[in-house]
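Below is one structure. I have some questions about it.
A single protein chain has been omitted; all remaining protein chains appear in their positions.
Coming up: chain A.
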């Protein structure tokens, strides 16, 4: 019981097509940006070793998903076991911002998380590098929404300009680690309960 599965922090990135999900993942994992990223089909993932609070080592597994709506039905397969969900919008695209809430709901419906109320989300407003005149989502509106969704942490980022990406993912990792530990504890309790029930039951009641 003392040795356990490697500490995997599973993170899912969701958001409308073209908001920069793939770029954010690559910027975080390999600190690169390219104009050549293709549209994602289905789901891709990358991993990165992270160290938190000086000593906790974990493997962050970032799952990047397709933005087109028709691929959402695959979510069921990919969301399972997620420790944190990152919702991305594009600061120059109002629609992508309005859709943040439905991406969150979509995730909660399909991920089958143990406690939807406390499951950690992080919101990223990407493409901060573009000129001011093109930005249509105000910081105020973003903060209001993050608050209304239950004080979800919000970061304005630029995968291209490498702004705030590391800071955001540090927060994501912290949240994921917390969630993963909470899950493990709940799991431990369930596990013990299950054993207790078995011990309490009559030996004859076991039909196997």
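Rule of thumb we're sticking to: contacts are C-beta pairs under 8 Å (C-beta built on N, C-alpha and C of every residue); 3 or more make two chains touch, one makes a residue touch a chain; residues count from 1.
Basically, contacts and distances are computed from a predicted model.
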| item | value |
| --- | --- |
| Complex member absent from the view - protein name from UniProt, among "Mitochondrial inner membrane protease subunit", "NADH-ubiquinone oxidoreductase chain 1", "Ubiquitin-conjugating enzyme E2 Z" or "LADA_0C11276g1_1" | "LADA_0C11276g1_1" |
| Which of A:80, A:101, A:134 or A:147 contacts the chain that the document leaves out | A:80 |
| Touch list for chain A against the chain that is not drawn | 1, 3-6, 8, 10, 17-18, 34-45, 47, 59, 61, 66-68, 70-71, 73-74, 76-78, 80-81, 109, 112, 187, 191, 194, 207 |
